[in-house]
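Missing here is one protein chain; the remaining ones are kept as they sit in the complex.
In order of appearance the chains are A and B, and numbering begins at 1 in each one.
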Amino acid sequence: MTYQSAIPTRPDTLEQPASQFDSLAQQHQADTLGMWVFLASEILFFGGMFMAYTVYRTAFPAAFEAASGHLNLGLGGINTAILLTSSLTMTLADDAVVARNRRATAIWLALTALLGTIFLAIKGIEWREEFREQLAPLFGRPFVFPEPHTDQARLFFSFYFALTGLHALHLLIGVVLVLVMLIFTLRDAPHLDAKVIIAGLYWHLVDLIWVFVFPLLYLAARHG
Amino acid sequence: MAEPTLRHHLGIWLTLLALLGLSIASAFLELGEAKAFVTLSIAVIQAFLIVTFFMYMRKAAPVPRIAAASGFIWLLIMMGLILTDYRTRPEDMMLGRLLPEPAWESPPQGAVPTPLAKNRDYGNPAAIQPTPDSERGEGAPSKPDTSAGERVYRSVCIACHGQGLMGAPRAGDQAAWEARSKAGMETLVSHAVNGYQAMPPKGGHPELSEQDIRGAIGHMLSASGISIPVRGDRQD
Partner (left out) sequence: MTTVPITLPKNYLNQDYTLWSWLTTIDHKRIAWLYLVSITFFFFLGGAAATVMRLELATAPGDVVESETYNRLFSLHGIAMVWFFLVPSIPATLGNFLLPLMIGARDMAFPRLNLLSWYLYAIAGVFALTMVIAGGVDTGWTFYTPYSSLFANGQVVLAVVGIIVAGFSSILTGLNFIVTVHKMRAPGLTWMRLPLFVWAQYATAIIMVLATPVLAITLLMIALERILGIGIFDPKMGGDPVLFQHLFWFYSHPAVYIMILPGMGVVSEIITCFARKHIFGYDGMAFALLAIALIGFLVWGHHMFVAGQSVYASVVFSLLSFIVAVPSGIKVFNWAATLYKGSVSFETPMLYALGFVGLFTIGGLTGVTVASTAVDVHVHDTYFVIAHFHYIMVGGMVMAYFGGLHFWWPKMTGRMYPDVWGRIAAITIFIGFNLTFFPQFILGYLGMPRRYHTYPDEFELLNALSSAGASILAAGYLLPLAYLLYSLRWGPMAGPNPWDARGLEWTTPSPPPEHNFDRIPIVTQKPYAYDVPKRDSDPA
């Protein structure tokens, strides 16, 4: 039952495990496994919507291709790069916290939260653009699509708003989580390394989901 | 194991960005059907890099690895079995094939009356649009109105007669309708209105008029290539 933990624990630590655990190593292994089980269920949570999208995209390839062309590929691409970068800063925060460098941890965490916020801001700009072009079939607003297959394009945009909205919600939770970690870092909370690394796992998963959302939605179109 | 260095992380990050560039570039190429495959394969590689290096799977114990893998494996189970259905449906049942003419209009939300309200009026779900009395010709029975009949057929009867469920004669099955048409139009109408074997009265839609039923039968007959003398036919 003793295998290595994903969290590099330091033998010289003075921290005590929570009362239900025998050792800090056991606690860290449990925390890591718990997060991974949660992430597995998150994969299936988004997976259900990816599934529905896949069915419709294979049924209406032309309509989805046309509708995808109305998304802002530039902003979408920039946002993807931002999220990938935020994963890098999160990993650097992990390294810093393991090295017990609180100052560096705080900086990297702050940067991660900032990148997440920029992502959300750009996403907001995109949504506003789509609302203006009457491509948002929400709340009974008119949906105007200048090409054929209006109804199925509407289906595409239903998925676009549902998927990106759900992802944005997860990212918002991620930003709050990272900010909480930042506060923990500034206060030098106990078990800080485990907390930051496990929060990081969630952050990376949100990034990973976007890595699939981006090609499915933005790259379905015929460009060039 | 040596602690991962900053350079190592930067390497992964640059690879991820390069793959993103590649993915966007491939979207501009004429790849046709293969495009989704290419862009999604790149996404899988990116995901693999994130999971392996940023999420420390490389160093993880077996159980978290199994946990992570099962998320993806179960997703594949779901996709595999659902697509088994969609990929093997008969041509006329394919999603998308039925679409060019939507069979019915969805009612706007709230348009269906609340049945608990006092003046209950199920009568008019916009879905079915039975012919209003005012538009009906004087003196039924009359010639079946096959265009209205087609509408009724597509919204109601198709549920069973479309594929021939529970012994229902399939619209378009000439032999099956030939045998039934021998009983005469009035018998068919009365069976359909009052119910016959597995067929519920009025196909389970009491809001339909006899005229609607008549039209739908007419449509199914003509779709099966049968013309049948009807009492209202004399003038023609």
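Going forward, contacts are C-beta pairs under 8 Å (C-beta built on N, C-alpha and C of every residue); 3 or more make two chains touch, one makes a residue touch a chain.
This is a predicted model, so every value here is computed, not measured.
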| item | value |
| --- | --- |
| Residues belonging to chain B that touch the chain removed from view | 63, 67, 70-71, 74, 77-78, 81-82, 84-90, 93, 95-96, 99, 102-107, 109, 112, 114-116, 125, 165-166 |
| Absent chain, residues of chain A that touch it | 1, 19-22, 26, 29-30, 33-34, 37-38, 40-42, 44-49, 51-52, 55-56, 59-60, 63, 137-140, 151-152, 154-155, 157-159, 161-162, 166 |
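Note that only the chains that are shown with their structure count from here on.
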| item | value |
| --- | --- |
| Centroid distance [mean C-alpha coordinates] between chain B and chain A, Å | 33 |
| Partner chain B, residues of chain A touching it in the complex | 3-6, 8, 29, 32-33, 36-37, 39-44, 47-48, 50-51, 54-60, 73, 77, 80-81, 84-85, 87-88, 90-92, 95, 98, 151-152, 197, 200-201, 204-205, 207-208, 211-212, 214-216, 218-221, 223-224 |
| Residue ranges of chain B touching chain A (in the complex, touch as defined) | 3-4, 6, 9-10, 12-13, 16-17, 20, 23-24, 26-29, 35-36, 39-40, 42-43, 46-47, 50-51, 53-57, 59-64, 67-68, 70-72, 74-75, 78-79, 82-83, 86, 94-96, 99, 102 |
